[in-house]
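A single protein chain has been removed from this complex, and every other one stays in its place.
Naming follows writing order (A, B, C, D and E), and every chain is counted from residue 1.
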Amino acid sequence: MMSSQLPALQVVLPLLGAPFCFLLWRYPRWSWALATLLSWSAFGVAIMLLIQVQNAGTIEYAFGGWQAPWGIEYVVDQLNVLVLLIVSGIAAVVFPYSWTSVQREIDPEQQSLFFTSMLLCLAGLLGITIAGDAFNLFVLLEISSLSTYTMISMGRDRRALTASFQYLIMGTIGATFIIIGVGILYMLTGTLNMQDLATRIPDLGTSRASQVAFGFLITGIGLKLAMFPLHLWLPNAYAYAPSAASAFIAATATKVAVYVMVRYVFSIFGVGFSFETMHIQWLFVPVSVFAILFTSIVALFQRDIKRMLAYSSVAQIGYMLLGIGLVNVTGLSAALLHLFNHALMKGALFLAMGAVCYRIGNTFIDSMHGLGKQMPWTMAAFVVGGLSIVGVPLTTGFVSKWVLIQGAIENGWWPVVAVILVASLIAMLYIWRVVEAAYMKPRPEGAESITEAPASLLIPLWLLAAANIYFGANAQFSMELAQSAAKTLFNSAVVGF
Amino acid sequence: MLLCEQQTPRGLNQLPRKKTEMELAVNITLLLMLCATVFAVVKLQSLFAIVMLFGIYSLLSAMIFVALDAVDVAFTEAAVGAGISTVLMLATLVTTGRWKKKPERSGLLPLFVVTITGAALVWGTLDMPEYGNPANPAHHHVADRYIAESPTEIGIPNMVTSVLASYRGFDTLGEVIVVFTALVGVLSLLQVRRPRTFARKQDNRPDTHRRRPYPVLQVVALIMMPFIIVFALYVQFHGDFGPGGGFQAGVIFAVAFILYTLTYGLDDSLALTPLPALKILAAGGVIIYGGTGVVSMLLGGNFLDYNVLAANPVSGQHIGIIVIELGVGITVASVLITVFYAFVTRAERNRAGEKQVDLPNKAD
Amino acid sequence: MFATAAAALLVIMCLALVRAFRGPKIYDRILAVNMFGTKTVLLIAVYGFMTGRPEFLDLGIFYALINFVGVIAALKFIERLDEYDEQEER
Amino acid sequence: MTPESLLITALVLPLVGGALTLCLSKFQNARDGATIFTALVLLFVIIQLIGTTLSGGTVEWQLFEMLPGLSIEFRIEPLGMMFAGIAALLWPINSLYSVGYMRGNNEDNQTRFYLFFAIAIFGVMGVAFAGNLLTLFIFYEVLTLSTFPLVTHKGNDTALAGGRIYLSILLTTSIGLLLPAIIWTWTVAGTTDFSAGGILYGKISGVPLTILTLLFIFGIGKAAVMPVHRWLPAAMVAPTPVSALLHAVAVVKAGVFSVVKIVVYIIGIDTLSAAPWSSLLWILPGLTIVVASVVAIKQDNLKKRLAYSTIGQLSYVVLGALLIAPLSIKGAALHIVAHAFGKITLFFAAGSIYTSCKKTDVSQLDGIGWRMPFTMTAFTIGAISMIGLPPAAGFISKWYLLMGAFQVEQLVAVMVIITSTLLNTAYFMPVVYAAWFRKESGETILTYGEAPWPVVVALMLTAIITILLFLFPGIPFTLISAIPL
Amino acid sequence: MDSIFTDILAGALGRYNYWVVIVLMMAGFYVVIASTNLVKKIVGLNIFQTSVFIMYISIGKISGGTAPIVWANAELYSNPLPHVLILTAIVVGVATTALGLSLIMRIKHAYGSVEEDEILALSQAEDEDE
Partner (left out) sequence: MQIAVDLVSWLFLSMGMFLGLTGAYGILKFPDFYTRVHAASISDTLCTACFVIGLALQSGFNLVTAKLFMILILLWLTGPAASHALVRAANTAGLKPVTEKKD
């Protein structure tokens, strides 16, 4: 009986855990323990769902017992089980980490609020991923967004407030664009269910209204996923948020938005509409190429490493959009694979920065001189994550770049190949700056000596770093998931998912 | 005119039906007023005026919702837009000052973006189904079933409530969670505190500026309190039959306490509704709602499947809807009250003349 | 009959709206808003009769309530504004 | 031991050695001993493996599969075996030399030095035994990254600046050119395994093939074909054992080895010779040879001169590969061996001079032969080998190269080889002449003699091997003739 | 020509509602992106969203229909589904507004201003100080 309820449990567990977490406002530690427990159980549920999907194919779950399209349904298929896994997996690592980090960065009175927000954010992201209903997706999107704004605003710097506000404005504009798009689609088809939409949209042909809906949805989702040049909210938001929040959001939020983009472009509107009628690739490819180059260069000049990583995130999102824009199975697999891999690497990098922040109170590059000796494990993990961003072999980044370049070569798009490689080199430069500061520069005279971060930070950090190496060395698992999802998406032009 | 309308005998349900042209005229007038209001908002510099006009805007759109047959939405829009949002914005103005410092930045780029977006939308409307046509695809497929089946399947006359609470019950759970999330956010940003704890000492402004109690208002408010609360309960439980439901009832309930706070001050109000209780209620409402879902799961149905709550599916639906609406009401009321308190606390602090700049990295 | 009443109410609302736009003082605006609100309540009532479904008067009650609270809130919060100035608003 | 476990041992041993040095960092003698011991064990293992290869056995070992059809795997074939053999033979000698050099110069961070040295050898073994392009690429990068701390060993700004150039050129070329070439190959051929006759046969032709070949040649920046040679002089800031490692054993050899291996096993000579302008490809290394030799003549700093000499010598190997004649490819393979021993001797000698009297420039070397007779004898032997005169190993390889050039009737190439030999003479002979026949300038009253004994022993050993290779070239020959051409 | 003209006229009659709503939406959107005052931004956001709600409700309207609450002499009900969606969306909107406003109050507290350009200047100064 329980196994049939898994899709609901996936979201309901953290969602209903949040009020309990909130009720423990006097006892932040218990609040944290509860949140951690729930994040683990969400991860467990995701794994079980993965097994179910592998064995039995797509799972559908009707809320309230009302069959789709009348009720709201959850759908778990090859594509989103991958995202579920990565979101809950990152959560399962970041939540345990957050306790120690939060002690340093957030007032005790607010800690349980922070954990509640994180839990809500997790629930929202999982819900977006699993939702089979266009409007339900919006509601869950808002849950995750609101809790994200909250988490960001809890940063120690006052600029966290403005960052959060900026994100709130842009995020809400994005969400409103999404509901405009969904509204027009509903107007044209009379349904909100994604599978149903997918079967009905082809009947509309190339109606102007559906084209406008498409435009609004792409722009709205683009805002959420920080598609260049709609990314302006992202660097500040990631840079000033509390460390645990940065790590969690950076590793998951934009990935989920990319998933939503893939869902809309491929399975709801279908390959034919998106790429042959709307030619969306001619938006994605130039935009992402520009994003990759421009933001990578901007990242080079950042003093705050968290900010640098944030810019790098925009570039990495560019890779994913580029993969989508290649319009072939390899490209899409690369995008999905990178979605998985980037979560791992950015998670590790931000966790490392959290550990640095825990010890030295900031993440400026010049405060990190000599840290390689003082915090060897933290910096080693950072290097692993950094190598992954660069795309050095045996790290996850290499695998996704490999497949992405392969996709570009299949199209014969050599300039794109060049762009990817040039961007890797720029990435090498900005990672190298940190490595040089940490390992080559001496600790300034008179600076107090720093010890290694506590184990409660190091263990989660190294879990992710190790995952980077493991999935870089053995990408069979992630690649198979990504590839089969990509294949299904390309073949699903007519029959929905 | 008078005579030709009066052909049928009259009871509550036999009033003369339909004056579509007149509906249209009302609709168009309201829309034009909306446009005027919006342009005034764009033009004006006084934030206070802007907020007041936003209240009008919201009331007008609520009126339009009534004209478009969306009574539940009208209810909610008035409660939220003209009510809560406006009050919160006003409270914000106390802290921020009510003047925009400068005119807008050169509006060319925004104007361009807006024009493009608007033009795209207008272009898109050319292929959209005609407004109000019963044959539009939007009205068939899914909606048909709600209209045809919900009175028997769910057993309550208000189809909006049926869809809201049962067919799309999970959306509504999400909605409650959103409200709850907002509470978490607001509490993390602002604190609720009794103003007594602030220094009230240096209130040496001229006498005319000093706050004095308004006995008239206090009396009126006191008379209205029980009335409002009864009305809230009515809306809560009448939601199955007419416009209303948990959310609207929650707002009305909150409005009662907002009124009380406005007339009697935060101190008295906090004594009436202590903060911990509000917090527990806010979380409790969510738990009641979610708990219903969990119970239905334990009874063998899917999440939020009320059919299994009783032997008879229809009564199961009834029980389920009443319980979850209760959860919604509790959460919404307590969240809104708490949020309002948080805003007022900040406004009071401002009044108490505290320094404007605090440690940038400390949550106060 | 109801149509005429509705039309008259709409006209009144328009006039109130004009006052709300023009100000010039905060209090003028609040006054206009208050009037606008009461007329909306009446419009709802009339509209209900006009379309033949007057049972939605709950809405009217609620609007009246909200309107009152809105006005009180505006007054109360103005009072808390430290520097009320005589500046003409626009 | 089965050949397979021998292979694994050969790969893991350097890492074990590195770990040992790390563990023993407190005990200097034990640490240095451990390094040399590990090196000797590795040599022993490799000798056994050579035996297996000579008897025709093939050894394969797959570590894991990264993507479907794309795995990390190792396979022993003659060319790689030869490369591994050189490295294994030179590691103990180089270690011995390092011990003398590092102690003689009181360098800091010696443990780190030995550790990364061991990792670099691990990279070399990986490159040598790589079973496909991906594996080759990975270990190529391991080699790049692990030698960076060695290059910047001194840790001062000059060292860091040099290190930056070193790293940026090598990584840029490998990621920017080699990686796309590999992925392209994979996309076209569906595999990246090294196999006899090339895997691109019939899969790609025409101008794309030429472009692909160029990507490979310039992508392998370690082969230092101009204009991607800049890293090599820049890396001269490193301590001499490192330069020896870079120029003789590990880095540059890995580069040219990869070029030869790709030409033979990936592109395939038949495929390549059918490509447009393939008969002109050799001009790239040809030009490099001439230009580098001319530049070398002008260098006064001995190590710089040796560096430019290396650039020229490496291009012989690339030239051999790109002449696309079976004989020239054999010559190229042989030249890897010959140059390894010759050049390491020269560097050892340069380091020996630096250790004993801190002299770095050619113009300071007047009469030094009589003060350091062993060192300068070895230097002379190395120079002879480099020029390609008997009785040194260089002669044989150059002979084969010439034969190859004749075989494909590239008379211009023949001219280039001959001219460059003259140029080689022009930059080596002055040193030898000055060392033996010039009078030491009067002012120097400083007395100095030979360098510490490990240094001398090491350089004598390599000099002797250079001669021996000329006299008894059996093993390399057998290996070379086993290359499936 | 004639037929095109009547087409346009018919189209206009069938769509005037959408067009007015689009004007409203865009005016709200303009306020959000053009205003430098944070409070005004939030007001603009609310107007933008409210206009979108009107669009949704317009979609659900059926001429000659009545509110979707069972009524004995109703011939036609308007579509209840958009109403449900907008109920949810309104609540989401107020949640966002509350959060945005509390952020504004904190920003005022921290920066002493709610004007975007002043805050930007202060932030940049801070960036340079570091």
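Rule of thumb we're sticking to: contacts are C-beta pairs under 8 Å (C-beta built on N, C-alpha and C of every residue); 3 or more make two chains touch, one makes a residue touch a chain.
Worth saying up front: this structure is predicted, and the values here are computed from it rather than measured.
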item	value
Among the chains presented, those that the missing one touches	B, C
Selected from B:Ala148, B:Ile223 or B:Ala277 as touching the chain missing from the view	B:Ile223
Missing-partner contacts on chain B, residue numbers	2-3, 6, 10-12, 15, 208-209, 212, 214, 216-217, 220, 223-224, 227
Touch residues of chain C, complete complex, unshown partner	1, 4-5, 8-9, 11-12, 15-16, 18-19, 25, 27-28, 30-32, 34-35, 38-39, 41-42, 45-46, 49, 54-55, 57-58, 60-61, 64-65, 67-68, 71-72, 75, 78-79, 84, 86
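One rule holds for everything that comes next: only the chains that are shown with their structure count from here on.
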item	value
Shared chain contacts [chain D and chain E, defined touch]	A
Chain whose average C-alpha position is farthest from chain C's own	D
Distance from chain C to chain B - Cα centre to Cα centre, in angstrom	18
Inter-chain centre distance, chain C versus chain E - centres from mean C-alpha coordinates, in Å	21
Intercentroid distance (Cα basis), chain D paired with chain C, Å	89
Sites on chain E at which at least two other chains make contact	25, 29, 33, 38, 59, 66-67, 71, 81-82, 85, 88, 92, 95-96, 99, 103-104, 106, 110
Chain pairs in mutual contact under the definition given at the outset	A-B, A-D, A-E, B-C, B-E, C-E
Chain C - residues contacting chain E, complex	51, 53, 56
Chain A to chain D touching residues, read off their complex	390-394, 399, 402-403, 405-406, 409-410, 417-418, 421-422, 424-425, 428, 432, 436, 440, 472-476, 479-480
Residue ranges of chain E in contact with chain B within the complex	11, 14-31, 33-40, 42-44, 46-47, 50-51, 53-54, 57-73, 76-88, 90-99, 101-106, 108-110, 112-115, 117-118
